[in-house]
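Shown here: the complex without one of its protein chains, the others still in place.
What follows is chain A.
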Amino acid sequence: MNAWPVLGYLAVPAIKLQIEDCRALKRTQLLKGIQYTLPLLIGIAPFGMIYGVLAIKAGFPAGAAQAMSAIVFAGSSQFMIVNLVAGGSPWPVVVLTAVVVNLRHALYSASLAPYLKHLPASWKAVLAYVLVDEAYAVGIHHYEKNGLAGHPHWFLLGSGLAVWICWQASTALGIFLGAQIPAGWSLDFTLALTFIAIVVPALRERPLLVSAVTAGVTAVAAHALPYKLGLILAALAGIAVGLWSDRQ
């Protein structure tokens, strides 16, 4: 008698159990990714709301303002876009500024790439879409701590999903509230504060500090240039001086 059918019969429940185990693990990772991102949503929600309010004030139709949150999905650049459009900048300047502001995501892409190399292209495409500051910060910490054990890409997806949902919902709320938020609340100041919270702790090395100070001072000195071109000039100056300081 051939023993294989018997073995096959025994193996089926075991495989099924393994698949279920695997599914549970993925779900746990997804939920953990969401959970670890929750504290950061406190910074994102007001930010998204203010973006929605400012976009409407800049003349964006509600649908376009919401679509920008889904298509661009990058808070700081969305603020710059709205700001520049309100100031009447031509579209190439607006797009170029948005690209300069988002260039830092290339750094996130580079640092995550080795951890994602084994994934299929569809996963890479999705994870690249949700690769915003907060999801990156939470995700890279998880990868560096746990390596590739236990489906960490589900964790990263959970983190990105949490940010995405929060960003879309808060944008919608901002669009809905529109001009009802009084200017006296100074909510636009959360933009500067969020960036301070991201940048300052990272300035642990001298060249990084020199780069930041150079860029900041240049931006203030060049603030009167048309179309906020001072921002691009300041960023380039900061990068150049940072590289120079690195060589010293």
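A few points about this structure:
By definition in this document, a residue touches a chain if its C-beta (ideal position, glycine included) is under 8 Å from a C-beta of that chain, and two chains touch if they have at least 3 such contacts; residues count from 1.
Here is the rule we go by: contacts and distances are computed from a predicted model.
Of the names listed as "DNA polymerase III delta prime subunit", "AzlD domain-containing protein", "NADH-quinone oxidoreductase subunit N" or "Beta sliding clamp", the one that matches the UniProt record for the absent chain is "AzlD domain-containing protein". When you scan A:30, A:81 or A:163 for touch with the missing chain, the hit is A:81.
Touching the missing chain, out of A:36, A:108, A:143 or A:167, is residue A:108. Only one residue in the set A:22, A:148 or A:220 touches the chain that does not appear here, and it is A:220. Counting over the whole complex, chain A has residues 39-40, 42-43, 60-61, 64, 67-68, 71-74, 76-77, 80-81, 85, 91, 94-95, 98-110, 112-114, 116-117, 121, 124-125, 127-129, 131, 186, 189-203, 207-209, 211-220, 223-224, 230-231, 234-239, 242-243, 246 touching the chain that is not drawn.
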